[in-house]
Structures are given as C-alpha cells and as structure tokens.
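== chain A ==
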Amino acid sequence: MIKVEDLHRHFGGFRAVDGASLEIETGSITGLIGPNGAGKSTLFNVIAGVLPPTSGRVTMDGEDITGLPPHALFHKGLLRTFQLAHEFSSMTVRENLMMVPGGQTGETIWKTWFQRGRIDREEAALRQKADEVLDFLTISHVANEKAGNLSGGQKKLLELGRTMMVDAKVVFLDEVGAGVNRTLLGTIADAILRLNKERGYTFCVIEHDMDFIGKICDPVIVMAEGKVLAKGSAQDIMQNEDVIESYLGRGLKNKDMVSA
Partner candidate 1 sequence: EDVKLGTSLGFTGPLESMSPAMQAGVDLAAKEINESGQFMDGSMVTVVQGDSTCVDAAAATATVERLITAEGVKGIVGGMCSGETIASLENVAKPNGIVMISPSATSPALSTIEDNGLFFRTSPSDARQGDVMADIIMGRGIESVAVTYTNNDYGKGLADSFAAAFTAKGGNVTTNSAHDDGKADYSAEVAALAAAGGDALVVAGYVDQGGSGIVRGSLDSGAFDTFVFPDGMVGQALVDNFGAEIDGSFGQNPAAEGEGREKFVEMAKAEGFDGTGAFSAESYDAAALILLSMAAAKSSDPAVYKDQVMAVANEPGEKIMPGELGKALEILNGGGDIDYVGASAVEMIEPGETAGVYREVEYKDGDMTVVGYR
Partner candidate 2 sequence: MATTRQAAATSPWRAPILFAILALLFVLEGTVRNSMFSGSWNTSLAILNMGLISAITALGVNMQWGYAGLFNVGVVGFLALGGLAPVLIALPPVEGAWSSGGMRLLLSLFVGMGTLAMAKMAWTRTRSGLIVAGVLLAGFVAYRWLFDPAVLAIEANNPARHGNIGGLGLPVLLSWVVGGLFAAAAAWAVGKVALGLRSDYLAIATLGIGEIIVAVLKNEDWLARGVKNITSIPRPVPYEVDLQANPDFVDFATSWGFGAAEASGIWVKLCYMLLFLVVLLTIILLAELALKSPWGRMMRAIRDNETAAEAMGKDVTARHLQVFVLGSAVIGIAGAMMITQDGLMAPTSYNPLRYTFLIWVMVIVGGSGNNWGAVLGAILIWFIWIKVEIWGPNLIGFLVTPLPDGDLKTHLLDSAPHMRFIVMGLVLLLVLRFAPRGLVPER
C-alpha cells in the first residue's frame, strides 16, 4: 500500500501540490483525474523520486520512501511509465526489455572481463523472458526492430512491457491514453486488467479519457488545485457535482451549430 500524507510541492510561490493525502490500496487499479494543472503529474513525480517534496511523506507498506531516487524505488518494486514514451530509441525492442532487470552479472564492468560464461547463461535466460513478455503484449513480430521506429501505441505497450520484466509491485501510469488511438487504448486497458488479475500488480493511472477510467479503475481519486477533491468508484465520481463543475463539464454548448 502506498500512502501519501500531507504532501506539498511548491514552485517558487506556486503550490502545485498543496497538502495532498491519499492511499493506493494493494491490488487495486486506482485512477487519478483532475483539471489541467491540478498537480497530478507533479504528485507522480514526487512519489517516483523525480522531484523532491517541499514537505510531507510517502510510505510504501509502512516504509518511508520519501525522496528516494527513482533507481532505488525501482528496486523496491515501484515502477512508472512516462506520459511521453521514454523508450531507448536506438536499441532494439528486445534489448529494451533485457536491460530492465537489475543486478545482472554483466553489469559490473570487471566481471565482463572474467566471467563471460556466466554472463552468457544469464543472457539466454533474460532473452527467453523478454520473448515471453513480447508474446503477452502481442508485439513479438517487432522484437528486433529499433524501438525508435515503433508507432506511438506500440511504444506505450513497450513501456508497459518493461514493468513485466521484473516482479513489480506498484506501477504508475501517466496518461497512457493521450494521443493514443482509442482502439489501441482498449487493448492497453485489457493488458492492464490482465496484469492486475494474473500477476497482482497494483496500478495507479492518470488519464483524461473517462471511458478508459470507467472501464478499469476502482477507486478513482480526483485532484484539484493541488488537493484531493474526492474519492470513490468511477460511477460515483462521474455523478459528483463538484467534479462535473470543475472537470467533466456538461458537453458542448454549440451542439446546435454542428448540424447547421
């Protein structure tokens, strides 16, 4: 369980995150929504160790993880994907996956000079695992393609795939849907649900597409102006007047002009 307690992050005088407190239950797929500039990404970045908090605390299963660097959080099983896909573009898709696990023998430079045999064995195992993941994500046909040449949606799947190379506990997804074709987004939603069910991953998802949120998330947390505005099931949230007022809106005003 990830617990955020009274978290603040200020930029100069501006309070991007202003005393947010929330919990992400183990095994859940928690949605995080809110108006532009509500502080969602900033909150993510603080939890993921990219930004130091101004004040407040983040704990994971009771352990204080506030301000740990991203690589340390990775080794604790806390993984994240990026709003804009951050693939290793000049490496092949398979290499993108094989580089993920930590503690490989061949990552210590002097061992690469003296322990070739052991490294080769480890590599073979890693390779097999990577191929399994690619199968799972239905992108094994591009295994040897440079990751930079993938389409936007495939890159997002690759992002997801990297989290499967190790035993992740919690995965943070930042706007997986923005700019992604809606049909593909459906595929991604299915993948998330399967990971959650089959492997017990906990997810926390930022997204503006309410269909997507409604399909996979429970509960949903709404942020506004750096604070938590509401929390509840997707249905409840979509009925919440405050949320409609500040975030969802009531549809087009100019509908009448459309058919004109």
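The set was built so that all candidates are chains of the complex that A comes from, given by their letters.
Throughout what follows, contacts are C-beta pairs under 8 Å (C-beta built on N, C-alpha and C of every residue); 3 or more make two chains touch, one makes a residue touch a chain; residues count from 1.
Values in this document were obtained by computation on a predicted structure and should not be read as measured data.
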Result, touching chain for chain A in the complex among 1 or 2: 2
Interface residues, chain A side, partner candidate 2 - complex: 48, 50, 69-71, 74-75, 79-80, 82, 86-91, 95-96, 98-100, 102, 104-109, 112-113, 116, 119, 122-123, 162, 166
